[in-house]
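In what follows, a structure is listed as structure tokens, so that the remarks can point back to it.
All protein chains but one are shown at their positions in the complex.
What follows is chain A.
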């Protein structure tokens, strides 16, 4: 038990480091996109869309971004933010695998599968 404990701790430290890095990258990217969109909205005073409309499909969002519509950029930022926890789960699987912690590779893969199923239900 005592010989196993430090190994567990070191393993966790490495995994935490990788996941922390991924989360930071995800948060910085989505925050940057959101700030750009918000600044454009405040500077131009226009959302790029009529009335209170805003894009909710990938097609509409990307065609909006091509013409620099503030709401389209803001929606992309929100979507990136929503993806950060999912990315965290995916990276965890890889990290546990690298540490040869197969039990947790299975546990985390299982979580990802349920997550994907619930995406499709939505």
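Here is the rule we go by: a residue touches a chain if its C-beta (ideal position, glycine included) is under 8 Å from a C-beta of that chain, and two chains touch if they have at least 3 such contacts; residues count from 1.
In the analysis below, contacts and distances are computed from a predicted model.
Missing chain, UniProt protein name, picked from "Spore germination protein", "Probable membrane transporter protein", "histidine kinase" or "Cytochrome c4": "Probable membrane transporter protein". Interface with the hidden chain, as seen from chain A, comprises residues 1, 4, 8, 12-13, 15-17, 19-20, 23-24, 26-27, 31, 34-35, 37-38, 41-42, 45, 47, 54, 56-57, 71, 74-75, 77-79, 81-86, 88-89, 92, 103-104, 107-108, 110-111, 114-115, 117-119, 121-122.
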